[in-house]
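The other protein chains are all here in position, but one chain of the complex has been omitted.
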Amino acid sequence: MSTDFSVEDKLGLLENTIDYFWTQFAGIVVLLMQLGFAFLEGGCVRYKNMQSIMIKVYLNTCIAVICWWLVGYGICMGSGKFAGTDYYAGSNFAGTKNYSHWVLQTSVGAAANSIVSGGAVERMSIIGYCFLSVAFSSFIYPICAHWTWGGGWLQDLGYIDLAGSGTIHFMSALGALVLTVMLGARKNRWNEKYANEFNPSNTTYICLSTLSLYTCWIFFNAGSTTALSGTMAYAAGRATTNTIIAGASGGLTLMVLHYYKNRNEKSKFSLVMICNGNLAGLVAVTGSCDGIELWAAFVIGILGGLTYWGFGILMHKFKVDDPVDAFPIHGGCGLIGAQFPGWFNTEKGIFYGHGAKQWGIQLLGTVVWLGWSVVLHAVVIFVLKILGLLNVTPEVEEKGLDYAQCGGGGFDYQLLPPILSAGGYENVKSAINQKQNNVPQFGQDNDQQQVL
Amino acid sequence: MSTDFSVEDKLGLLENTIDYFWTQFAGIVVLLMQLGFAFLEGGCVRYKNMQSIMIKVYLNTCIAVICWWLVGYGICMGSGKFAGTDYYAGSNFAGTKNYSHWVLQTSVGAAANSIVSGGAVERMSIIGYCFLSVAFSSFIYPICAHWTWGGGWLQDLGYIDLAGSGTIHFMSALGALVLTVMLGARKNRWNEKYANEFNPSNTTYICLSTLSLYTCWIFFNAGSTTALSGTMAYAAGRATTNTIIAGASGGLTLMVLHYYKNRNEKSKFSLVMICNGNLAGLVAVTGSCDGIELWAAFVIGILGGLTYWGFGILMHKFKVDDPVDAFPIHGGCGLIGAQFPGWFNTEKGIFYGHGAKQWGIQLLGTVVWLGWSVVLHAVVIFVLKILGLLNVTPEVEEKGLDYAQCGGGGFDYQLLPPILSAGGYENVKSAINQKQNNVPQFGQDNDQQQVL
Partner (left out) sequence: MSTDFSVEDKLGLLENTIDYFWTQFAGIVVLLMQLGFAFLEGGCVRYKNMQSIMIKVYLNTCIAVICWWLVGYGICMGSGKFAGTDYYAGSNFAGTKNYSHWVLQTSVGAAANSIVSGGAVERMSIIGYCFLSVAFSSFIYPICAHWTWGGGWLQDLGYIDLAGSGTIHFMSALGALVLTVMLGARKNRWNEKYANEFNPSNTTYICLSTLSLYTCWIFFNAGSTTALSGTMAYAAGRATTNTIIAGASGGLTLMVLHYYKNRNEKSKFSLVMICNGNLAGLVAVTGSCDGIELWAAFVIGILGGLTYWGFGILMHKFKVDDPVDAFPIHGGCGLIGAQFPGWFNTEKGIFYGHGAKQWGIQLLGTVVWLGWSVVLHAVVIFVLKILGLLNVTPEVEEKGLDYAQCGGGGFDYQLLPPILSAGGYENVKSAINQKQNNVPQFGQDNDQQQVL
């Protein structure tokens, strides 16, 4: 390091270095959450759509990166009340904190986009989903991010949402909800006879996903402090601790709820419920985690678990087909998580005698996300519908997107050598089908994806 | 950062920041080891129990977090010779190193708890396992941690165990051993006719697990220095390097041993053996890794591999059914790993001419873990037995916990579309069973876990 710098200068540089490193580092780890989303959704859907949903998550990752380079970061972090106007296409990055902040904001934006993908599984056109991702990553979400963290009007009002219970989870899950409603339910979804067919196809993938999301989520929340120097290390430490606790109490809450409801059944325990409860607690604590005490994180985890459970019942009651529980988890728990800074924040919350003003601001933000997300998503998705880019055809849905459009399933072909040696599925199927009953077949072909 | 601080103050803060960051950061990564344990054990057990063991690991993760928040951290890091009395339920955390140390200690505690779960697979009640986890995370392990790292009496005596070869691995594996002995062997485990049935069901999951554990383990060991500032970066660097080397030499040792023994068989090579050898080397170096030279790490990896191999033979000889090799890996290699600071430590070890005093202290610690762990685990497990919370019924064991209690398998249902289209397992089974031979069926039903 040059000797031209004074000790004070060097110290300031070092503080910057640590802050940039922390922010950028957390951002890189948050990018790994895309693996979590791919396997969470892949584990939930039927095998005939496992490859296609991973394609969607992978594509929205790449699309988010390009959109955030071109316009998203400029909108989010540039100056302006409604939307930022600097930093488009990487301009003015050299020698600033923008590299590190771009990494964090972009990864976070990709994660938000993946939440929306939860509504798209098993029946949405892949091309249509790409267009929706472009819209989401170019303006729907970056503008929300600007309002909350980039110097926008909500931030000016004092809205608190550290890592986005409202801005990211609630807002994005509303997109998933609008999408899933406009796509309509999957065929036979609400026909009791076919209920088993819609159970998660691979619970180990869901476990892989949520245990890795748990770790990445901690960096997501703690990294959103974007600083460690000075006394900021304590804020990041508190965010870390609270995130871990809320995730754990959410997981245990769902374990208990599920056990109590099914205590006389053969499905007393459910790995998926524990995983989703874990996520529910994480979503619920995301907005408030740096400003609350540890007992509050424990309570928030329980409230998150209960909210997920309640919204899940509502979705079933109103027959909304949300294949990966995107809205109960991210929407329901994001909704309450956006309120918690108004309740539990040690310096602003109702529970600490600071009145309801902060909660009022949080409610305002919540209403804003509701209106913004529903309207914009509905418009974009309606345009896709007009263009014929929303639903796949009933034949493609029946066959599965993997077999109809992606050249083969995620990993069912060739799985068992005897099946291959017997000439593939078709032969096995007909060998078995002498006992064919009234469960519908969904076709599959031997032609697989071509590697080149 | 405020200008009220002097340069000296700022520098001190910055050193703290780096130390807290390192500790907390390593702690977060160690939490990811739960994914490793879930897939290691999931890959070892039969498919009919894959979901249930992942449930156990997930639950002990959540339970460890809550217990360490309420009492564990207070016992471990509070002041007192026998057990700490401060910091219960997150008290007195604000503005201290406690956030970062809580994260590390809690993640480490969750990992220790997962080692015990190795004894519980395929036949232990899930509810009973939860109670055992509460006991383990509330007092069995935190007290050991206090004695070693929290200012307890063993630490005062000079006991060295950086990241817990003795305190964590040996102690916890003794718990797994007591558990597996008191549960008894799985049905048909020692009947040669059924030997193949007990082979690992998914070696790729085991590979996924150990390659990710390898990386996390490095952070576990190096992070246990809990400091990087000043000259501590070198200690962390040495711990890192030695951990990598010992893991590699352990893996190669088992590759060679297995090859030599099976050189004329069709199973000359074994992925599982390499994975377990890798773990064996890691366990063996865990206690001494910051204080030894690189050649010693190489030797320790080999000794770890040999020890694992030897204990594995003993377990088979005495027909102890340890389904995931928890005791040979964590117990055997933890046992020797606890001695190595007395042998190889450059400032205290016999090999460097410092006499046997340090080894004496290490032996004392080892005996303490043996007595403490066996007695406490035996008592707790005996109480569970009396309460009827130890073994599942023979019917549940036969059917598999997944099918009997968890609503379905980890990922076998719906796996192959033709099987689903043929009406599910039952039909496939009867279509196939014309050739039914004397291998016992283990039933499965079409009812799957309900998502809500």
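A and B label the chains in the order they appear, each numbered from 1.
Criterion: contacts are C-beta pairs under 8 Å (C-beta built on N, C-alpha and C of every residue); 3 or more make two chains touch, one makes a residue touch a chain.
On a predicted model such as this, the values are computed, not experimentally measured, just so you know.
S.K.: Decide which residue listed in B:129, B:298 or B:344 touches the omitted chain of the complex.
M.R.: Among B:129, B:298 or B:344, only B:298 touches the chain that is not shown.
S.K.: Among B:107, B:180 or B:202, single out the residue that touches the unshown chain.
M.R.: In the full complex, the listed residue that touches the missing chain is B:202.
S.K.: Since one chain has been left out of the picture, which residues of chain A touch it in the full complex?
M.R.: Spelled out for chain A, the touching residues are 1-2, 5, 7, 10-11, 13-14, 16-18, 20-21, 24, 27-29, 31-32, 34-35, 38-39, 42, 50-52, 54-55, 58-59, 61-66, 69, 89-90, 93-95, 99-100, 102-103, 106, 126, 205, 403-408, 410-411, 413-424, 427-428, 430-431, 445-452.
S.K.: Which parts of chain B are in contact with the chain that was left out?
M.R.: Touching the missing chain: residues 7-8, 11, 14-15, 18, 22, 43, 46-48, 196-197, 199-205, 207-208, 211-212, 214-215, 218-219, 222, 228-234, 236-238, 240-241, 244-245, 247-249, 251-252, 255, 262, 265-275, 278, 293-295, 298, 309, 312-313, 315-316, 325, 400, 409, 412, 415-416, 419, 425, 428-429, 431-437, 439-442, 444.
The definition used in the following text is that only the chains that are shown with their structure count from here on.
S.K.: Just the number, please: Cα centre separation of chain A and chain B in whole Å.
M.R.: That pair's centroid distance is 30 Å.
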